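My questions will all concern the structure given below.
Note that this complex is displayed minus one protein chain, with the remaining chains in position.
Right after this comes chain A.
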Amino acid sequence: MERSSALIGSIFLLISISCLINPISAAASGSGEGYSIAGRVKLDNFVTKGFGLGHSPKLSETKVILNGGQRTTFVRPDGYFSFHDVPAGTHLIEVSSIGYLFSPVRVDISARNPGKIQAALTENRRALNELVLEPMKDEQYYEIREPFSMLSLVKSPMGLMIGFMVLVMFVFPKMMDGVDPEEMRQAQEQMREHGIPSISNLVAGRS
């Protein structure tokens, strides 16, 4: 317990140091008590593939949401967004963009040294040097139809039926071939006596 807390402490230190070295671009121009959070959403690196019919994801549909809906803003054509007049404290920024999964971002606005803002992805606790939000992955909403293959046809119920039939047609006569003619006659007599033949009898008779 002690150790883990020390570890967490050192991680935190690391984060703060990294932030000191490379302070986040988010400017904290204070007007009264509020600060501004500015950042950028980047979708460029993600090539959209196989997205819905005529529904290519657009930057214009991308929303940036502060604290679970307290405020909503949209991104500009260059991907930049900003929130103004945000009080000091720890905030949560989420990006909603259809087709992508974004990690929420924890943003700390320090009350003691105004203007210091730290940000970290909450999903993987990665600290951000700049508030550049990139999707963790793109989201594929549809199942992908597997290309036609013989295997899938065989695996379907109908395929299994045909397969079984083929088995009966070609393998069972082979099994019959191995049967001793004497036993065969016996079995046939038995059949006459009992009526319906049964496979288990045949198999048992063989062994």
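The rule we apply is simple: contacts are C-beta pairs under 8 Å (C-beta built on N, C-alpha and C of every residue); 3 or more make two chains touch, one makes a residue touch a chain; residues count from 1.
Keep in mind that, in the parts below, contacts and distances are computed from a predicted model.
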Worksheet item: Per UniProt, what's the omitted chain called: "Sodium/hydrogen exchanger", "Tryptophan--tRNA ligase, cytoplasmic", "ER membrane protein complex subunit 1" or "Small ribosomal subunit protein uS13m"?
Response: "ER membrane protein complex subunit 1"
Fill in: Residue in contact with the excluded chain [from A:Asn67, A:Ser110, A:Asn129 or A:Gln190]
A:Asn67
Discussion item. Given that one chain is not shown, which residue among A:Leu101, A:Leu151 or A:Leu167 touches it?
Written reply: A:Leu101
Practice prompt. Extract the touching residues of chain A with respect to the undisplayed chain.
Written response: 31-32, 36, 50-53, 55, 58-60, 63, 65-77, 81-82, 84-87, 89-92, 94, 96-99, 101, 103-104, 106, 122-123, 139-145, 147-148, 156, 158, 161-162, 165, 169
